[in-house]
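Presenting chain A:
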Amino acid sequence: MQGARYKTKERGTRNEKRETRNIDTMVIIEKLKENFSSDILEIVTKNEKRIIVTIKPDSIINIAEYLYKTAGLRFIIASALHTKKGFEIHYHFSMDSTGLVLNIHVILDKENPQIESLSNMFNASNWIEREMHELFGINFLNHPNQEKLISDGNWAEGVYPYRKEFK
Partner candidate 1 sequence: MAVNLFYFLVFPGLLFAATVGAFLSWFDRKITARVQFRKGPPLLQPFYDFFKLLLVKETILPKHGSPVIFLLAPVLSVFGATTAGIFILLPLFNITTGFRGDLLVIFYLLTIPSFSYIIGSLASANPLAAVGGSREMKLILSYELTFLLFIAGVIMKCGQEFNLYTIIQTQQEGSPFIGSISGVLLFIVGIFCIQAKLALVPFDMPEAEAEITEGIFIEYSGAAYALIKLAKYIMLFILPAFLIALLMNGFKLEGINILWAVLKVIMVVLILTLIRNTNPRIKIKQAVNFFLIWMNLLAVIALVLIAFGY
Partner candidate 2 sequence: MSKKTIIPIGPYHPLQEEPELFKLYCDGEIVKDIKWETGYNHRSIEKLSESKTYDQVFFLVERICGICSTSHPFAFANAVEEIGNIEITDRAKYIRSIIGELERIHSHLLWVGLAGHFLGYNTVFMWAWKYREPVLDLFEMITGNRNSYAMFKVGGVRRDIENVKISIIRKTLSDIRKKTDLLAGAVMDDPVIHARTKGVGILTRQDVIDYAAVGPTARASGVAIDVRKDDPYAAYPLVNWKVITAQAGDVFAKAEVRLLEMYESISIIEQCLNGLEKVKEGEITVKVKEIPEGIGTGRAEAPRGEVFHFVVSDGSNSPARHKIRAPSYVNIATFKKSCIGQTIADATISLAAVDPCYCCTERMAVAYDINSGKRIMNANELIDCSIMRTAEMKKNLINN
């Protein structure tokens, strides 16, 4: 039948078993509220798979550590924005067992945007933090190697092309 020759030998492992993490979507929000009640500014639940949690910038390390180490979420990427409120960063975490995308949202200072780096916890945030540093001029404290990633030698210091001007 279909793919007979290769399939019958069964060299590929096909398992649908997925790791079961006992933390459900809602539970994780409850836990966050419980543990970090003073750090959380706002929780917006768009639907059960998209939740935005606005936090104080100082507590990013603790919350990220909780999400990554205890709850086992995967860091997807971080998006920086330049808005009238200042510099905003959305840290996107994914919970693969439920399909939840948890956005940890911080708003940074307009004049001197800086936040703790997550790269000492997991390598996945290394490049994106360098990139945000290049493009928006956001400073990441304790980053292991905050040099330019893509634009090496392409523009002068202190000029950040993704910044906007608001009147």
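The rule is simple: a contact is a pair of C-beta atoms (placed from the backbone, for glycine too) under 8 Å apart; a residue touches a chain by one contact, two chains touch by 3 or more; residues count from 1.
Regarding candidate selection, all candidates are chains of the complex that A comes from, given by their letters.
Computed from a predicted model, the values in this text were never measured in an experiment.
Chemist: All of 1 or 2 belong to the same complex as chain A; which of them touches it?
Modeler: Of the listed options 1 or 2, chain A touches just 2.
Chemist: Quick check on the complex: what are the chain A residues that touch candidate 2?
Modeler: Residue positions touching the partner: 2-7, 11-19, 46, 49-50, 52, 74-77, 79, 81, 90, 92, 94, 96-99, 101, 103, 122-124, 126-128, 131, 134-135, 149-156, 159-165.
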